[in-house]
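Quick one: the structure is below, and I'll ask about it shortly.
Note that one protein chain of the assembly has been removed; the remaining protein chains are unaltered in position.
We just call them A, B and C in the order they show up, numbering each chain from 1.
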Amino acid sequence: MQDFGLPPGQVYTPEIRFVDIDAAGIVNNATYFNYFEQSRIAFFEPLLGRKWDWNSAGMVVARHEIDYRAPILFLDEIRIITWIEHIGAKSMIAGYEVYKYDREKWLLAANAKTVLVSYNHNEGRPAPWSQDLVKAAKDFGFGRPDI
Amino acid sequence: MQDFGLPPGQVYTPEIRFVDIDAAGIVNNATYFNYFEQSRIAFFEPLLGRKWDWNSAGMVVARHEIDYRAPILFLDEIRIITWIEHIGAKSMIAGYEVYKYDREKWLLAANAKTVLVSYNHNEGRPAPWSQDLVKAAKDFGFGRPDI
Amino acid sequence: MQDFGLPPGQVYTPEIRFVDIDAAGIVNNATYFNYFEQSRIAFFEPLLGRKWDWNSAGMVVARHEIDYRAPILFLDEIRIITWIEHIGAKSMIAGYEVYKYDREKWLLAANAKTVLVSYNHNEGRPAPWSQDLVKAAKDFGFGRPDI
Partner (left out) sequence: MQDFGLPPGQVYTPEIRFVDIDAAGIVNNATYFNYFEQSRIAFFEPLLGRKWDWNSAGMVVARHEIDYRAPILFLDEIRIITWIEHIGAKSMIAGYEVYKYDREKWLLAANAKTVLVSYNHNEGRPAPWSQDLVKAAKDFGFGRPDI
């Protein structure tokens, strides 16, 4: 199984729990958003460090959109690629592609986008992004990686 | 608390479980899709009857989009309004609005859409909607209700 | 369907969500503990009032034990009976029975016990039960109700 040759935080391997499978025998449609939450954490941790103060310089989910293309089964091998599509003064757009390993290649199983809004949880209100975060994002670069 | 004056299946009251609340103190963004799944079940049950054969005449989620407008807390009183926006030969669009009771009125907390594709689970492939389902949907009517 | 003739907070009707059903087609064994959490909330709310300060006079789960007797399916009608078995200075034992409606009678589907420890979350340490809570529990009475 060849991998994507991307920085570690950009490729997230979800653990598919038995309980993630619903009565239809596939990963439930809601559970993808738990996977994306983990993939964002995996993406931002190398950028911002494990000690980033998410309470004062946090983010909240304002919008999701997702297209499901192929079901995910319990024993599937999955990867999620995450990137920043665009960053504005107080919001950003994250992009994701979910791949499953199928007949010796990676098949696109879903793609999605999330609008994230900068939020100061201590003060309970939106706030501009910290300059450290903007710089880290610019240094990393924007857009879907070539894979 | 005045209600919406809609047919019972069109107004769904989710039980907000303690475990639905995440570390940020609000209903987790993924959990809304569990609520929508239940609201679709509540919507279709009076239309199709409790004995509908979902294995031969089922549906799968092909796309979601959602805008989060206000957080939902553990003790919030919530209602979800569900409707069919449009029905095609093999797919339909469901619409939802999530309301929370706030200062003596219902506040729009989120709105969302789902593309559902007709699916025969027994045969493992898409299929045209059954005529019974199309008729039931037409008899109910399309679009966001006046509330 | 005849009910149990018990005070409202002592009989909890869980909403069985589609997503509660796992790949084996039954409510997952872990999900029972979410139901018990809700049944405890339903039990204590009429005793203590909705404005009880759970941060200063709270409780934490120290132990569970459960016996599963019959599987719960998506369309099953379920009731959970909750009681206090015993209260000590800093802990109490809660008991539960889970019933499903089966061939025109209530069948015992599971029974369980939880040890709860009094906890002051503001101070981050165990604490004796508040006298209001002990009095409310004594006024309600202890032990499995006759059903």
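Details
In the analysis below, a contact is a pair of C-beta atoms (placed from the backbone, for glycine too) under 8 Å apart; a residue touches a chain by one contact, two chains touch by 3 or more.
Treat the numbers as computed from the prediction; the structure is a model and nothing was measured.
When the omitted chain is restored, the residue from C:V61, C:L108 or C:I147 that touches it is C:V61.
Residue-wise, the contact with the chain that is not shown comes from A:V19, picked out of A:V19, A:V134 or A:I147. Touching the chain that is not shown, out of A:N34, A:T82 or A:T114: A:N34 (per the contact rule at the top).
Touch with the hidden chain on the side of subunit C covers residues 24, 28-34, 37, 60-68, 71, 121. The chain not shown here touches subunit B at positions 18-19, 21-23, 25, 28, 30, 74. Listed here are the subunit A residues that touch the chain not shown: 14-15, 17-19, 34, 37-38, 41, 50, 75.
We take it that only the chains that are shown with their structure count from here on.
If you average the CA atoms of subunit A and of subunit C, the two centres end up 36 Å from each other.
Shown for subunit B are the residues that touch two or more other chains, namely 34, 37.
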